[in-house]
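I have placed the structure first, in the form of structure tokens, so that the comments after it can refer back to it.
A protein chain is absent from this complex, but the other protein chains hold their places.
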Amino acid sequence: MDPITLAFLALAFLIIVASLFVVSSRNIFHSAIFLILALFGVAGIFVLLEAPFLAAAQVLIYVGAISILMIFAVMLTARIADGQLRYTNEQVPTGLLVSLGLLVVMLYSLWQTPIPTSAAAPVSGAGRKLGELFLTQYVLPFEIISVLLLTALIGALVIAKKDPRAASAADDSAADVPARERERAVV
Amino acid sequence: MSAFDLTKFYADWQIILPECFLFVWALFVLTLATLGKKDEPGRSGTFALWTILGALITAVWVGVTADGAAFGGTFVFDRLAVVFKEVVLGGVILTAISSIGTVGRLEVHRGEYYGLILLSAVGMLLMVSATELLTLYIAIELSTMGLYVLAAYHKGSRRSAEAGLKYVILGGISSAILLYGVAWLYGLTGTTNLAAIKDAVMNIYMSTGGFPPAMTLALIFVLAGFGFKLALAPFHMWAPDVYEGAPTPITAFLSVASKAAALAAFLRVFFVGLESAAMAWTQMIAALAALGMIVGNVTAIVQTNIKRMLAYSSVAQIGYILVGAVARDTWGATAISFYTMAYLFANMGAFICVIAFSERTGSDEIADYNGLAARSPVLAAFFALFLLSLTGIPPTAGFLAKYYVFLAAVNAGYLWLVIVGLLTSVIALYYYATVIRKMYFPSGETASTITVSKSLTLALVISTIGVLFFGVFPGPFVGWIQNAAQMLLAGK
Amino acid sequence: MIQTAWLIPIFPLVAMAAIVLFTHRHRALSAGISIAAVSLSFLWGWSVAVSVWGDPTVHRMSFDWLNLGESMYIPIGIQIDGLTGMMLVVVTTVALMVQIYSLGYMRDDPRYSRYYAYLSLFTMAMLTLVLADNFFLMFVSWELVGLASYLLIGFWFEKQSAADAGKKAFITTRLGDLGFILGLLLLYTGCGTLTFQGVFSAVDSHVLSGGLLTIAGLCLFAGAVGKSAQVPLHVWLPDAMEGPTPVSALIHAATMVVAGVYLVARSMSIFLAADRAAMVVAWIGIITSVMAASIGLVQNDIKRVLAYSTVSQLGYMIMALGLGGFTAGTFHLMTHAFFKALLFLGAGSVIHAVHTNDIREMGGLHAKMKTTSITFLIAALAIAGVFPLSGFWSKDEIVAATLGHPIFTVLTLAVAFMTAFYMFRLYFLTFTGKPRDQHKFDHAHESPKTMTVPLQILAVLSVVSGWIGLPWLEHGFSSVVFHEHPHHPEFHVVWAFIAALVGLSGIGLAYMMYYKGSIDPERVRARATGLYTTLLNKYYFDEAYSVLFVRPYYTMCRGWFWFDQHAIDGAVNGLGRVSVAWSVFNRWFDETFVDGAVNGVGWLTRGFGAIVRHLQTGRVQNYAFIVFAALVVLWLLQ
Partner (left out) sequence: MPSIGLHHYLALSAVVFCIGIYGMLTRRNAIGVLMSVELMFNAANIALVAFGRFVTPQLVTGQVVAAFTIAVAAAEATVALAIVLLIYQHHRGIDVDRINIMKW
């Protein structure tokens, strides 16, 4: 067994197991930790696929930013850190069914489909090439993504910023519920 | 790497001028919002309006002067782009006008509201023109990103927050599904450029005499991604809840501008990129269109909230629009584009009526529309007109749109789909007529009169002109659309 | 005049716009504008009709409305030939009479201006319909006619039944319209055009296959079935009597309901080529005719008798058209329009006087309202087919058209008999004998001039309008209305005699039962209780819809719901709060079943919707589940 195969198997195992823990861990904080593990694994896969730049980006952005953000959010919202009675909803059997069904469908499609692969060696200096492309062929999406990030920034700011009316917000929402209940009673 | 080519640079950026215009002014509006101590309600709105008008004019100007592709064929400004950009910008203008009241009631973040609308509109404009999957995908994300926030903009309201959450979660998975589909298309064809995909798909078909299952899977994934943007059944589930919870101008924005942009992208992807795989998706689209018409109309009947009713009705409307897609030819593309146009004015108008009504009464319940004709004859007349257009009663634009769509489908041999469409349109008539009846044939006493604010009246008048003008004098416009559709299909 | 014929529908359109925009606060002015406009249409219409009378050329004027080369070409234009001329005369005349009549009849109504605006809208749409030179424009105005009818039926919306009736009419006829538009789409894909000229020449040159032609013909006929209230979509017309009586006269007797007849007559070429479709037309016509006439025998509401009479007479026309008697059908259309409008307006006059619709509370009114009584009598004689009134000539042609089909002949004569009988039952019960409600009788009075003058004019027309069909007239009806397919029925003296005799015997029976009293109606009723109740309940049509559609549907829904409750709910757990759903469903069922009324599709889908909505659980993960499940299902379906 060559080292590539070995590395792939190890990484695949790591990713799958970590992912399974992400979706099934009782404690959401543990889920976040396993997510970081899985994301590291994906970065490893990128290395195997000879995409070092991407692996770096994965670690920096995903592991460094997104996951940390999630952990913050977990801490901000976890009133009772653990010991939640039910961490899954009632969709477990059907969810399992559908995700397994889709998995079967995907794997079957994969096996039945010949994909024309090229034996050519991957381009050397992918990172440099990427940088070039960002500024030439893909300059438009590159610009758009900056607008996108700006939008997300402003949006998150608007949404997350404490509203001076936050106190009254609770009243509003309290008023919401009876209205809905009334409506339901009419129905 | 070639040397920097200034001419090409200019040509590229000239084509993308409307988007740039909109973006730069969006930044301006945003800056203004942070500068002002107490943001005047009308100021950022006025700026936004001028911005959009400017973009509209720019779009027309670019459409007239610079016809062609840019950025290495990832972005085009063809006639179809002009048509849909005008539709999208029309939707944005009407949204901006009708938001004035809503924004006035916001305590904070007034400027950001318009800024986000404009940024989202930039994404929509880009969607209309993108001819490459990556650009398209990111444009879609840009347009949705602002909408997530806007849906949750009434921060004091639980419903609005809930709308935002539902939208962002389902948006996220749809985005992932779409991305997965894009990945597979790329893997199977080796490219992300729609024109190249078309050839590659043709090659796959020629060499194997069919499509591998993964191709079908990729198609389904991409379709599901678009289904989310279009609120096409069964991917529509988010729509009623988000429509109900979001601020009503945003609901209108979602249901019109966002869908129009998605339809343009749909045309580019399915009528051009996946054209040679048509046999694999036509049946699917037909089934989904039928499902949309049935589910949308049937569920709309039992609604008691007007926004939910309109949400389900727009699920049905998307079904009608996609009836045109089974034709896969110039007729189909023309029918879809014209329907989108008719739908823009009618649906937008209907939502503006809802805004006008709830601004004065604070209610979105259908029951409260009882006797509206006596309380505000003008508003009731407008609303009735828009509902009739949605039903497809002449001489409104909705009638011709339905006629055109059905004609395209009959011509393509999908008689059963047309029959489903016609039967469900009777159901649609039933619930629209219920509202009209409530307004005009009231039971019991009616309350005080309702006045409509000036800005909303303006928006209503614009919509009415649209509904009637394209219903009565569609000739030149439809000719133009048809021309656009021909050019799209010819691959120019 | 022909050059400016396009003005004819413009006048009422302008009137409507003027009323809505400017004069709706001034009652008299609004009415005046409306009547002035329709008078202009009247003058234009008559002069156009006169100038095309006997002129075999078809005048066409059109401009491009939508011209997109091969894929889409829809001109908008008008076409004037004998048939159009005749329709113009009918529509403008009746519309003018009704509008004048309404001056008196609607005098005290608070929504007077709105009423005239609606009438103008209707007149505009109807005139466009008869002037159209293509199916597309015809369909557009067809829909507008339906809309105006909806508004006018529900005009007195304070009555719940009126508002319901309006909606019922709108939706029932809309069902027929589906057929119309489907036929239109089929014809367009087959012929590449929708102009009458283009379609009919394509049909004549056998461009279309026989099967397609039959289907297209039946689809068009479905439109006619809805609009002209033929079985099984006739249920809306009697309910439409909730509208003001002049409206009933205009829309539900003389103009809108004959739109279907006009459509079939106009599409003559199609039905001549598709004889199977034509046979269906004939059968539907005669079934409708017999059924409606027999229901008319026992109704006690003066307007409902007339409503069923209208359905029955429309069936007559449809049947004649189906049997190839195009002249007969259209000729009867014209004469019927005049005398039926007269009957309705006369009934309106009576209702105006005694404030009731029930003939059991009338009687002896001849003494109080001579003009109404005499004009009503003339109309009744005309519809009964008494020589030499208009009905005699047109009915004779219908009988002549059935020759060669013995069943049709017999049934036609039976309907003639029943028609004469119920019409004179109505007449005798209303105008002769002793007053059965002395109080109402005492307050009765002749209507004002604005109402009686239209009655008199229509009475004259009811007498003379048949004479243009005199068989020995050189430029008679048959030779002018259909130049392209001239159809000269022989005048059958024998059959004319038989038909007249049948009519007279119907009158005679009514005379004996309700005037002289030599036969006691009660005893007849006692003898045939079953039949009587069946008729009184209109053949249980509404109930049958309930049994045939609603109840099986209910069972199905219950089965589905059981499934929902036991199987899906356990699995998805999102399919809803069962108890609430159950109560929603029960309420829906109660309303549907207890009300007993079948408001058609609405109720059915409502129940369906009540169930489907429960998929919308409000929980985002259930939604996501549906998304992913849809992915799998779609893949499996491929």
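Each chain carries a letter (A, B and C) given by its place in the written order, and its residues are counted from 1.
Convention: a residue touches a chain if its C-beta (ideal position, glycine included) is under 8 Å from a C-beta of that chain, and two chains touch if they have at least 3 such contacts.
Bear in mind that the values here come from a model prediction, so they are computed numbers and not experimental data.
Colleague: Mind giving the shown chains that are in contact with the missing chain?
Modeller: Every shown chain touched by the left-out chain: A, B, C.
Colleague: Quick one: which of B:184, B:226 or B:331 touches the chain that's been left out?
Modeller: Only one listed residue reaches the unshown chain, and that is B:184.
Colleague: Looking at B:152, B:288, B:397 or B:452, which residue reaches the missing chain?
Modeller: Touches the omitted chain: B:152.
Colleague: In the whole complex, what residues of chain A lie against the chain that is missing from view?
Modeller: Residues of chain A in touch with the missing chain: 1-2, 4-5, 8, 12, 15-16, 19-20, 22-24, 28, 31-32, 35, 38-39, 42, 45-46, 48-51, 53-54, 57-58, 61-62, 65-66, 69-70, 73-74, 76-77, 79, 84, 86-92, 94-96, 98-100, 102-103, 106-107, 110-111, 115-118, 120-123, 126, 129-130, 133-134, 138, 141, 145, 148-149, 151-153, 155-157, 159-160, 166, 169-170, 173, 176-177, 180, 187.
Colleague: By the contact criterion defined above, which parts of chain C meet the unshown chain? Give residue numbers in ascending order.
Modeller: Interface residues of chain C facing the absent chain: 576, 613-614, 616-621, 624-625, 628.
Colleague: Which chain B residues would touch the chain omitted from the figure, given the whole complex?
Modeller: 134, 137-138, 141, 145, 148-149, 152, 155, 158-159, 161-166, 168-169, 171-173, 175-177, 179-180, 182-184, 186-187, 190-192, 240-241, 244-245, 302-303
Following the convention adopted for this analysis, only the chains that are shown with their structure count from here on.
Colleague: Centre to centre, by mean C-alpha position, how many angstrom separate chain A and chain B?
Modeller: Once rounded, the distance between the two centres reads 28 Å.
Colleague: Calculate how many whole Å lie between the centre of chain A and the centre of chain C, each centre taken as the average of the chain's C-alpha atoms.
Modeller: Once rounded, the distance between the two centres reads 64 Å.
Colleague: Can you work out the whole-Å distance between the CA centroids of chain B and chain C?
Modeller: For chain B versus chain C, the centre distance works out to 40 Å.
Colleague: At which residue positions does chain C touch at least two other chains?
Modeller: Counting only residues that touch two or more other chains, chain C contributes 584, 622, 631, 635.
Colleague: Quick one: which residues in chain B touch 2 or more of the other chains?
Modeller: As it turns out, chain B has residues touching two or more other chains at 213, 216-217.
Colleague: Under the definition above, what is the set of chain B residues touching chain C in their complex?
Modeller: So the residues of chain B in touch with chain C come to 165-166, 169-170, 173-174, 177, 213, 216-217, 220-221, 223-224, 228, 234-235, 237-238, 240-241, 280, 283-284, 287, 295, 297-303, 330-331, 334, 388, 393-395, 399-400, 403-404, 406-407, 410-411, 418-419, 422-423, 425-427, 429-430, 433-434, 437, 440-443, 474-475, 478-479, 482.
Colleague: Show which residues of chain C lie in contact with chain A when the two form their complex.
Modeller: Of all residues in chain C, those touching chain A are 571-574, 580, 584, 619, 621-622, 625, 628-629, 631-632, 635-636.
Colleague: Residues of chain C touching chain B in their complex?
Modeller: 64-69, 71-72, 136, 139-141, 143-144, 147, 150-151, 154, 157, 160, 162-163, 166-167, 170-171, 174-175, 178, 181-182, 185-186, 188-189, 584, 601-602, 605-606, 608-610, 612-613, 615-616, 618, 620, 622-624, 626-627, 630-631, 634-635, 637-638
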